[in-house]
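Excluded from the complex is one protein chain; the other protein chains are retained at their positions.
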């Protein structure tokens, strides 16, 4: 069986590299031949072309993420029309059914952001910043939007590049310029989360400023374990790679398919759980 | 440039026609294209070279090519435009606003969008010319400014989102839509499908419903640009302005006007691409066209344009875009792991240009 | 270049010392720096110009500057290196592997990493020189190749993750570590804090524990590069190779060697930055240095380097990096909505270079 | 050396000048290149501009052909004060120039350089196009007239020999020169045959009523075709002499800025 995964995240993106590891693990277990493809940047037009290319090869199953239903819809419908079973992952739970996908594995970015925002508000957060290292990437923008909604409004987006030094300097600048900021939400653990923790430490405000992040990195988890950071939101994206491939392999062989969507997260990793996850994260499984 | 002097000079050796062909900047990149094609014929899934596979890699190649032809013309004229990638997003946003938020018909929205782009081109050009700063830095500023304005604009238009949707619905009924989106020659392809010449889906519709319009635009632009460059006075001015702006001005070429026109053309190419992408995708977001300025320049350079100006061709950029598009999409058809994608992309690019060069030198007997 | 000919020529007007200063490429960018500083003094939160605020924007500026000085030298020598951003990630990966996976001490690991980088520089240089292809396209291939190899390498080293960590632990005890990470002059700053000259945290430790080492490297490199460019024969060769490689070769300058050496220097600068970043962060990942090649070139151009080669200075790149670093970080200290970041960045860049230019022309009376 | 040449020499002094420059000053930053130069050209005359290296000749004719804007001074065309905003303005006023640096684009073909900025076209409307065939013919023909047989009109100018390149520049200016033809050291790289062709070309166009400005370091060439001789020295005019009023030796002395020449007069028969 041939299965193609087309995702909007690059192979070198820490989050998506875990998805890819899940895909490979499933391939190994099911014996299916799986290929993972993604555009070079967050580029919906390029991604729809990659889906078309996959459809041309007529695989036995197609896994796609759907951050932009308008742009990707026609290509996905074309795959369905060609008789290819499609499962959607990560983004697009709302449109998945409509476009003809069998089911959706994953969890909406916005919901995850909302959960995190609510939690941080409960912890006493009043004013927050959301570090976005790739403004315009819709799925990241949605994380920030969800966070702002859950947090209750007083949130500024801090746009940065993916250079840790720059992130650290900007977080320091933001915290110094506005001492009322008590919450920092990062959209990526290694690129933004770790430097944000470093910035808070350098200003001597550990504890006064809560730092949380999307996704995991070993370094950030260690900070959580030590109490320097608050929590990390885990979508368990390994499952977003593993499950669809497994499902499609079973579907190709026996026609089996679960009856509904599978939510893979969110899962807040706080101080008590962090230590256990560090090792898995360092191997690219969490 | 046809020559009709009798070649009876004892100071000239006879030269093979291949040598003469390879000397032309517009054809130099063919060797690279052949190499890449052969590579994929060997390594890729056979689906790549079916009709639908070919359309599939030609379509991104064409989209890149529309930018690359603009970039190539401007590079021949001695300048750069780093803002074209951002222009794709910006023009997409403007176009979206005109069509969705203002509800204008295409016949008004498209010229307005192109005019907006041309205006930015004029600003780029005038700033470059008047300040004497390198266009690299001036257009770089606009790379940031346009991208930033797109973000701000999209948020304002959508009330906070960075994605503007609903363009497909808004334009579906417009008479001009088929010129800028979808496929051409649908009737022909349907007939071919019925008679079994091309593959169909189980439900009987052809797998390839037609030729994507961007491919036609791409070919048309390449031909038009080549005509202008090689066959018109304006083309001569472009080469002259890029070769040595001072000498050209001293010889009476209106260098400033030429450069400004080229900046406008490049920006308009980017806007044209934006319109097609937006209508095809039905949506636009703040990251559209990201790094496309870079890819456009790459394609032009693969196609033989000199970064220093004064040399190159539109047809070269045409082949360069196809090479680039083929390598980017081609990987999908091979067994190579995505992790190796960039290594592969870099390697193929290098191989294509080096091969090109070696063949050209061998054939034309340079050095 | 001190001149000691008596200036008694009636064909020479007297010139103010400002005019003479502004004519030097290394000082031309000062006007831009002053403009940007004044802008932030007015608009930004006063925290920006406290000691800790200054260190805060100087530190990224210094990191960029280490790349920019390499890029500037290479640009003066007439070539580009687009692979330096990827080299930051690649060298970081190599360094990580040597230190963490092989457990080598810094005294071995650092020279090995730099040697690796230099080797890539040689490959870039030799390919550019031997094929005669533009360095833009050759190093572009390596931009992709090195970035890709970093990903593949990191996954192999970590068993699947894109982040390699544990570097801080592995290097903490090393004698050489203070040279490449953390802050210098800690004792001095602690003393100053005790005597109340600089701010302290409530617990008595100084808010600024010392000068980040990258700033010292940055200043040192800028001085060394300036010395080489202006005061040594090698510097003359760099200018000559970039000004006109043909003429320089005809005059007996070993152009190929000079260019290869410059490619090596640029790559080594990138590797040096990688080592410092990795030791500071304690980890490295596949995205390090993303687009830094671009920023390095921007800083060099702001600092007055010509893209066409043969003109520019290391001190210019020094100021260019500070301008860029200040603008990038500075907006965070202002009240301006962060959505406008890119618009602001582009606008400030444009303003800084245009201002620069206007001032220089005004003062030196050009045209 | 003062035997009259076979050339026709116009009664230049009697007619009104086509172009007149008054008290031109030009500064480059702290460098004073021209410090008050007055000069004019009348129809049908060849006015030689002479002077030592660095005297300011090229700077002056660049002002005349619109490339440089004078720091001070007036330009009059047919008695009307004008200012050129660029070389195209000067061309429109009928001034064609051979610059000392030739203003050629090395990567472009001979024909494309020849017609740069003034391409012949055929067809109309959208189909109006560069008439390559005619351009090639004219170009090859004009070059042949100057004594150069081109291998092919599509050879890149950058690969021409020094003299061939200079000939392209001269042939171009002569072909398009309408009222004033400015030649900045046109014969410097030319062979004997080409030089004699250029000198007789100057004579030919002068006869057609064109005013010629001729810059040369060769006293013999200047005397052969010149009607008037203006000598520049260190950015200032030393004065103007009319043909027949000045001897070769006097002229040569003036051109050298009055300084001593190295000892080789004898072997060169007085003039270099």
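First chain written, first letter: the chains are A, B, C and D, and each begins at residue 1.
Quick note on the criterion: a contact is a pair of C-beta atoms (placed from the backbone, for glycine too) under 8 Å apart; a residue touches a chain by one contact, two chains touch by 3 or more.
Remember, it's a predicted structure, so these values are computed and weren't measured experimentally.
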*Looking at the whole complex, which visible chains does the left-out chain touch?*
B, C, D
_One chain isn't shown here. Among C:248, C:269, C:297 or C:331, which residue touches it?_
C:248
*Taking the full complex into account, find the residue in C:237, C:265, C:294 or C:324 that is in contact with the omitted chain.*
C:237
*Hey, which chain B residues sit against the chain that's not shown?*
10-15, 19, 23, 364-367
*asked:* Using the document's contact rule, name the residues of chain C that touch the chain not shown here.
replied: 1-5, 7, 9, 11-12, 227, 231-233, 235-237, 239-240, 243-244, 246-254, 310-311
_Residues of chain D (touch criterion as defined above) contacting the omitted chain_ = 1, 3-7, 28, 31, 51-55, 57-59, 100-101, 147-148, 151, 155, 159-164, 167, 185, 188-197, 199-200, 203, 217-221, 223-224, 252, 255-257, 259, 261-264, 266-269, 271-272
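To be clear about the criterion, only the chains that are shown with their structure count from here on.
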_chain A and chain D: spacing of chain centres that average the CA atoms, whole Å_ = 72
*What is the distance in Å between the mean C-alpha positions of chain A and chain C?*
33
*Using CA atom averages as chain centres, what separation in Å is found between chain B and chain D?*
45
_Multi-partner residues of chain A (at least 2 other chains)_ = 11, 135
_Multi-chain contacts only, two chains or more: what residues does chain B have there?_
147, 151, 339, 341
*Based on which chains are in contact, what kind of graph results: line, ring, star, complete or other?*
other
*Contact pairs between chains, per stated definition*: A-B, A-C, B-C, B-D, C-D
